[in-house]
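Pasting a structure here, questions to come.
Of the protein chains in this complex, all but one are displayed in their positions.
Now for chain A:
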Amino acid sequence: MMAGKRAARGICVGRRGRERQQCGLNIKPAPLTDTKSNPHPLHYLRVGGGNDFQWCFSQVKGAIDEDVAEADIISTVEFNYSGELLATGDKGGRVVIFQREQESKNRLLSRGEYNVYSTFQSHEPEFDYLKSLEIEEKINKIRWLPQQNAAHFLLSANDKTIKLWKISERDKRAEGYNLKDEDGRLRDPFRITTLRVPVLMPMDLMVEASPRRIFANAHTYHINSISVNSDYETYISADDLRINLWHLEITDRSFNIVDIKPANMEELTEVITAAECHPHQCNVFVYSSSKGTIRLCDMRAAALCDRHSKFFEEPEDPSSRSFFSEIISSISDVKFSHSGRYMMTRDYLSVKVWDLNMENRPVETYQVHEYLRSKLCSLYENDCIFDKFECCWNGSDSAIMTGSYNNFFRMFDRNTRRDITLEASRENSKPRAMLKPRKVCTGGKRKKDEISVDSLDFNKKILHTAWHPKENVIAVAATNNLYIFQDKIN
């Protein structure tokens, strides 16, 4: 199954094959006017991020019950490349895709709403008989492929298996078959005296999801990331100790490109936590570790990318060293900016923006919930310190967003350096209701409308958020509910 672990990589000539020979290791930023690599014209969008405008409630999906079924807990959220489709995966192995309805000409005050487009069971629970282990059906990641024809494709991954799903519409069906009746009964061939050509008749729209590829048996450990390469032909999947490179058409083989498993497992002190392909350079990818480091690798350098090309690590501040320093430095998510010039990492207390050309420290650091630093021991005890928060960029890379506790999520505007804390709750769920900024009181007198640190609900955590690639529409997953917010249109 895992052939070619150390085999030389074939020259993978995709549509962008030639690009691999051209680019040096200096990561060139893609200018916004370069429509080849940045197809959406961002220059006409308002560049505002966090609080240049007001965020308003748009929709909420999911059950209202206090009792949350474990299977309904959302485990991943992802917009597709155009933003028309929004996919969620849950712990029960289901994928729900929402589609934005066409903006009505009459209703100028709101953008199109997202309605359910397709629901399907992506992964089922499995049992590994060799190890006597149950394999969870929880969807860890969904990644869309760029649309190339009428159908939509996405990759969904649980702990062990990745599947390529095709979502296609059917709104016509053929009528007037020769060999069977309208109700499906076979006609006796000897009774047929005339031939007719079947005619396509319209029918109610049906959205079908079918698994086109199943990429299995390549991961010993739990898959934490998948990322589609910019050549649109390959993708990488990462587990705790290894990263594999797949071709979308080939399911029985994958190349292992990173392997950090030590010969003696007792010496294991670091694992891979996330990985992503560069948005424009199909030979470059990064992976983050549990020790707060990021390694950038160039696949042209060697078949096995154990030796990094760049190593990003911020030196530790000795004054803030504690027993939990390592745990809170563990990176839970890494995302390239759309431009490809920066990448963002999320650790337990902060979000950091790195310039790919500077390895020794991030260019920007944003504190998400610094007030938790004094509570680390409790958070270690109740396991919250192991929560893996994700982060995301807006379409123009001017703002970033990440989640926190108490159903709070935070947005940071990189230009104005302002930040805002908002809450995803049913109380603020009137249509087009403006979201009020929230504030956590860290000590001293608590003002009205502030919430004290001790009153935060650590069961309500926002781990997964997504930002529309072109507009100011965001999707926030709060346990089993999906909130959609958008900016106010004047």
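The rule is simple: contacts are C-beta pairs under 8 Å (C-beta built on N, C-alpha and C of every residue); 3 or more make two chains touch, one makes a residue touch a chain; residues count from 1.
Basically, contacts and distances are computed from a predicted model.
Engineer: For the chain that is missing from this picture, which UniProt protein name fits: "Dolichol-phosphate mannosyltransferase subunit 1", "SERTA domain containing 3", "Kv channel-interacting protein 1 isoform X2" or "LSM complex subunit LSm2"?
Structural biologist: In UniProt, the chain that is not shown appears as "SERTA domain containing 3".
Engineer: Based on the whole complex, identify which of A:140, A:273, A:293 or A:404 touches the chain you can't see.
Structural biologist: In the full complex, the listed residue that touches the missing chain is A:273.
Engineer: For the chain left out of this view, which of A:300, A:375, A:418 or A:470 touches it?
Structural biologist: A:375
Engineer: Decide which residue listed in A:240, A:314 or A:397 touches the omitted chain of the complex.
Structural biologist: A:240
Engineer: For chain A, which residues reach the chain that was dropped from this view?
Structural biologist: 131-133, 221-222, 240-241, 264-266, 268-271, 273, 290, 323-324, 326-327, 330, 374-384, 386, 406, 454-459
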